[in-house]
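In this view, the complex is presented without one of its protein chains, the others remaining in place.
Each chain gets a letter, A, B, C, D and E, in the order it is written, and its residues are counted from 1.
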């Protein structure tokens, strides 16, 4: 019973928080650009509008993947926020992303396919770091369970500073922010039109937005895990750090160009390789 | 080599606050010279037809008999050429532009017949 | 600024003249065409602000050689003239076959006989 | 015991039968029945000996040994002759040394070596039997249908189906023998037979390419056999044992390690690890059933099987470390190289090598969890990969091409095949399928054993894996339309049944893994290590199971996307977005000059970065250096 | 072998404010082939000389393009003035120069913004366009229009700039100068921006000459050619040096254009300093007869106006050869073997103005 309530709460509040964050993001971005910006609730208006609109399809199956993707992302959020296994979280998250990009392929529309291709490339670029993040967390806490990781004496960040930096680096991919918004730029115009989401309209597009909200929270959830430990203080700190990281991403988004894929791939792999390996090696040297 | 060099401008604009003019909540003051829309002091008009002939888009129309001078608002490019050629100088360029509308607007100016 | 250097030539001299100009280091500025009373082509060249024009007068039925073998980038001008004026230009490298602008009307600039 | 004998002999008999009987229908019937019986026998044997296992010492081994020897000599003679005829002198050289070595050993040194248990059926060999038997028989069944279409498409290839089928069954026999033997001599014999079968099958089409590739495969594997023979000699002369189980019970002194290292080298050649992997890529010229059976599901597993057996002697030892690194290099390099491949079978081949590399890593790291992962990987890989190979084979017959790029129309041509293909691919890299779970445990064990480098390599290799499977998956789900009027032959029942069964097995295996873990792996590890094995998946098994089920049920939703939706409210369908220039049919756009142009989509191959030339070259160098380093280290140990 | 990706790029595409179309043939994301199609904004306005008389045609020529509108009008007027032998009052000549240079600032800022948008630097786009609004505001105050001024007339200009306004212009451009330096330094120095521009779209000096490139496109490849040095309008009274760069890549073109912004600010100040008093327009009589080629330096480079008149009020021919038209061959050259991600930047790097090109 408790679990059911918890699940329900997670399903409802995660996107709300994510949407709110996105709203603040748009507001802050606008301010950084010297504009007034939309109301904070704008993302919700957008989604509600999209839900009311007609949903066009280009073939019977392409919309379907978006829904499956959303389901898996929700599952990810559930696993993560109930303190489940971190590797499983990553795997299911990957699954969700894979389905999202399959939707791009399924529409068989030029820009969707190009977008899907780039999305795949981005996944390849950030996946090693995700993997190493899990590895690092396991290394220091000897468990894959998030609820155990966040209940240790010391927050993991103390042992994993480099991995944390690397993770924040690849977070940009997940949040689809410049410099790594190759496959689907949210607002800036780019060569792929709207990438994977090109062919989606109305309800399916709304679901893509909602998926993104979940993803935002999941992405920040990882940041949280780095900082939380068994005292309340660290949990508050973790939330603050999440917000700071998000703010940092906004500023980064507004002060960089979109890089090309070669650069995105090599940068991400290099950063993950160097930071991840270094951190793990140092840890094993001190023999945790 | 400089990364995040944009941040300076970004923070400046945070400090400065938005540059947005709050249109339409705060209506805009147009400049004196702003080319908005053509007005006719119809009472002075002699319906010579200079303006209709010279208007490059054919937005103007006169009806000498009914003493009507009319302008297709959605056709006028605000070039002001009619103002230039009008012998009576009864046309002038107002600095308020025509508002968008759901259909094409045509404004009629009819002179009181009795005057002439 | 006011003096215009226009040199009249016949249609078959065009290649010789352009080759000369090309080897003298001139660049092609534009090819212009006027369609009133036959075709009047003006090839404008420039070298260090020395601005000269070759003028060809001919009728619509005469064919003229393309100068794309000498000035490759003339293809845009020539295609345009071909499409808009219906002038016969032969041997264009990169011929768009009257599909440069894809206009619906045929040779709109050509003086049409009374319809 | 007789069951075991039957298991080994039955395929052999079938083989002889299909070779002799050339009449199409009868032969096909024999094939089908043979396959079915093999499967039944396998199941029977596996269940029969599952609980207690079986350790037998076969009496009168002399007779068998003599028979083996005769066959071996004949084989060697044939190989030497072939080598000379084809001017592959290296091959003849390898084979000659090998047979001389064996003969010398047999007649001068063997006296007095008693073999206690010749055949062992334990949990591991049961698993192997099941893989070989079930997948093998399915593939044999499939071959019946496949070869029919194959010869329709490849009229230039001379029809030698009887021969082909016979070799398949012969191979099954040898493979059973291989995994059941504990006697190194027997194992070696079976090993050589599988090599030879592989050679015959690769050369099936008799084209120039096939011939070259088959000879290359033979050379490399005979080279591996030589290492095997060397190991036997070392073990036999120095320790007077002939049993694998006895060898693994030894303490890792330098000489034992040398033998183990040699065995591992043999295993590496068989499992096509770098620098020996070129033969497996070449083997893709063979008709697909043989690729599925020998070159992905079973024969190449013999190598890793051997390494798993030897695991207790690897781990922290020099030999273990070297093998781990070779596996790691192979895994990473082949995963990366697979990105640049368009040919479906090439992708599968690279992926096979990469996964074998992963298994090699797991096996040679040698902790309980890693072996747990290794065995699971063997199972899941065999299951998924054979499904993939079979599907690709049928796709090739259907579409007339095995270029991944051309598979975008598959969904339209044959929905069944496409779905099976999707299942197979998902099985290779997505949660909740076994490959991923095993990888997860593998990672855990690497961290626990402080193999940081391997963890990092695993991270990158997996990312690359994600890429090439992902893009293939993308091609499969894209709703391309076939050209009008194109003919697609359709599937034979003989092809359809095995593929569907395989797909079901793949689906089932992901729920089955806790069962496998509990009843197979843990007892096996307990036996091998003598310590109670920890359950690597951790305490969350319950929730995990629920999650798996949730995920699978979500996945099962996927085909729903293709279910007819006519009863739902119709959505408006519009042409796809082509920058405003869609010419209306979703395939063409109005291109420059006003002409219709077909819009084509193709995947990324990034040859500039992941081209097989560059990566292949460097990874080969690295692995050769690693092996040489191993040799030098071992000699150094031994000398000191 | 191997299949390729063939996608349509444009006419409707978010990175292209104006419609053009390319058939792109890609491998991975490398452009193997790019076949252009233009004509989506072709109106055929040159043909309007048959329907509008030569005075009305001033307004048509201003509407060739909304970016370089002023100089189009002025170029046309200058041609007709030459044919008719009209002396344009000095003050008018100076005023034209001021507006022309302000237009240059507006055009280059617009381009900078669009480029920033093309490589995904939204905030930079916003800030450059914010600064550009100040110039547009000056236009509106002096002419009444933000983009299309309708001030240029045959014989001079229709509106004068008041002394207060002149002071305001000076103060606005001076203030803008500071902010501009902040923003442009991001363009010139930020390493991520450099990643997208340095070495992208390389056009060597030889190639630039061979393909007939003009304007910043040529200047960035080291060709020192600027029609303003010919001294039309008031340029003969002003001191300036054409700005060039050597590298010939997108970055160099950016450098040139940014240089030209600051140069324009300087030129405006010079103009205002030297601005003579007097009439702003001479009355014209009669109809033109004759022909004339006029060349001016538009923001995008050398533009050619050709007017042929026959003594009636309808011209025989008006023709404009715009700089973008001349730069298209160079664009096709640099599009070869680029990345898909670079396509927008390469298209933008010639600062295309399709409306100008297709008329």
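Keep this in mind: contacts are C-beta pairs under 8 Å (C-beta built on N, C-alpha and C of every residue); 3 or more make two chains touch, one makes a residue touch a chain.
Going forward, contacts and distances are computed from a predicted model.
Asker: Which of the following names does UniProt give to the chain that is not shown: "Probable glycine dehydrogenase (decarboxylating) subunit 1", "ABC transporter permease subunit", "Ech hydrogenase subunit C" or "Phosphoribosylformylglycinamidine synthase subunit PurQ"?
Answerer: Options "Probable glycine dehydrogenase (decarboxylating) subunit 1", "ABC transporter permease subunit", "Ech hydrogenase subunit C" or "Phosphoribosylformylglycinamidine synthase subunit PurQ" narrow down to "Ech hydrogenase subunit C" for the missing chain.
Asker: Considering the whole complex, which of E:82, E:184, E:298 or E:355 touches the chain not shown?
Answerer: Touching the chain that is not displayed is residue E:355.
Asker: Considering the whole complex, which of E:7, E:34, E:64 or E:186 touches the chain not shown?
Answerer: With E:7, E:34, E:64 or E:186 as choices, the missing chain is touched by E:64.
Asker: Have a look at A:205, A:229, A:252 or A:283 and name the one touching the chain we're not showing.
Answerer: A:205
Asker: Of the residues E:42, E:196 or E:257, I need the one that contacts the missing chain.
Answerer: E:42
Asker: Take the complete complex as the reference. Which residues in chain D touch the chain that isn't displayed?
Answerer: Within chain D, the residues touching the omitted chain are 572, 574-575, 577, 580-582, 590.
Asker: For chain B, which residues reach the chain that was dropped from this view?
Answerer: Those residues of chain B that touch the unshown chain are 18-21, 23-24, 28, 56-58, 72-79, 97-105.
Asker: At which residues does chain A meet the chain that is not included here?
Answerer: Touching the chain left out of view, chain A contributes residues 26, 30, 33-39, 42, 45-46, 48-49, 52-56, 187, 189, 193-194, 197-202, 205.
Simple rule for what comes next: only the chains that are shown with their structure count from here on.
Asker: Among all the other chains, which ones are in touch with both chain D and chain E?
Answerer: A, C
Asker: Of all the chains, which has the CA centre nearest the overall CA centre?
Answerer: Chain nearest the overall C-alpha centroid, as shown: A.
Asker: Looking across all chain pairs, point out the one with the most C-beta pairs in contact.
Answerer: Result: the chain pair A-D has the most contacts.
Asker: Name the chain whose C-alpha centroid is farthest from the C-alpha centroid of chain D.
Answerer: B
Asker: Between chain B and chain E, what distance separates the C-alpha centroids? Give it in angstrom.
Answerer: Chain centroid spacing, chain B to chain E, equals 26 Å.
Asker: For chain C versus chain D, what separation do you get between their C-alpha means, in angstrom?
Answerer: Each chain reduced to its C-alpha mean, chain C and chain D end up 69 Å apart.
Asker: Listing for chain D: what residues touch at least two other chains?
Answerer: Answer for chain D, listing residues that touch two or more other chains: 578-579, 592-594, 599, 601, 604.
Asker: At least two partner chains per residue is the criterion; list those residues in chain E.
Answerer: Those would be 5, 7-9, 13, 29, 37, 121, 123, 127, 130, 190, 192.
Asker: Could you please write down every pair of chains that are in touch?
Answerer: Those chain pairs satisfying the definition are A-B, A-D, A-E, B-E, C-D, C-E, D-E.
Asker: Sort out for me which residues of chain C touch chain E in the complex.
Answerer: 1-2, 4, 27-30, 32-36, 42, 44, 49, 51, 53, 71-73, 75-77, 84, 99-103, 108-109
Asker: Along chain E, where are the residues that touch chain C in the complex?
Answerer: Counting only chain E, the residues touching chain C are 37-39, 42, 44, 46-47, 82, 209-212, 227, 229-232, 291-293, 295, 302, 304, 306, 308, 310, 316-317, 319, 321, 325-326, 328-329, 358.
Asker: So in the complex, which bits of chain D are touching chain C?
Answerer: Touching chain C from chain D are residues 592-594.
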